[in-house]
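Below is one structure, written out as structure tokens; the observations come after it.
For this depiction, one protein chain was excluded, whereas all remaining protein chains were kept in their positions.
By written order: A and B. Residues from 1 in each chain.
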């Protein structure tokens, strides 16, 4: 994102996922958007425009944490069930709503104000495929 | 919302629900607020000021998707259980927190920047009744 694009243009990231269910860390990609924008203070909204994927913030240090989150969601919302929707991905739609379609992160001193262990994860629930992630910055 | 009201006045929508549990599409109502405001770029926050209702974004094409979501939530949080709260709607409170009280949607080119299949749903968990939904626009 060149410096002459105003803050208000959302950036669209393309993320390739590699499994049906996969929490993919996208923190560096989001941080890069903030840095490229020159924004020093405000809000960063990470938005997923899909209905079988979501986004969440969780621990980025031990990959077992998101593996446990994937497994816990699989137990809560089994892939097979008495679903009406015939595409075989109702579990993915339910998980997307449980995680949510966006996260809001504070921007301070030109960077994401994440906690020490926090990372941003695209939550793929019906992959593998290519997913879009919008990053919107608001000054303030 | 007349054109002379500034962006910062939240609009309050009234939505009538017709069942105890019902995911009601409100996308056109929210889009109309954006259009009436004249806002071209920014953020749209849809906020539900209730504790037994929430809001989520999911597929708007096949109604079976939200029917499956309603059923999955009913399985996760049964209406009857060993609840302490005596009003008989503890399941509704739990589901409201699982879905969340707000969604944030990007505004670009004067419209909601939703994905192709996405719609905004008021999540009624203790109806039927009349519900309020606030729509707040932030430029940027």
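The rule is simple: contacts are C-beta pairs under 8 Å (C-beta built on N, C-alpha and C of every residue); 3 or more make two chains touch, one makes a residue touch a chain.
All values derive from a computational prediction rather than experimental measurement.
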item: Options B:58, B:104 or B:118, residue touching the unrepresented chain; value: B:104
item: Where the missing chain touches chain A, by residue; value: 41-43, 56-59, 62, 64-65, 67-69, 71-73, 76, 98-100, 103-106, 108, 113-118, 138-140
item: Hidden partner chain, residues of chain B it touches; value: 7-10, 42-43, 45, 47-51, 76-77, 81-87, 90-91, 93-94, 96-98, 100-102, 104, 132, 134, 136-140
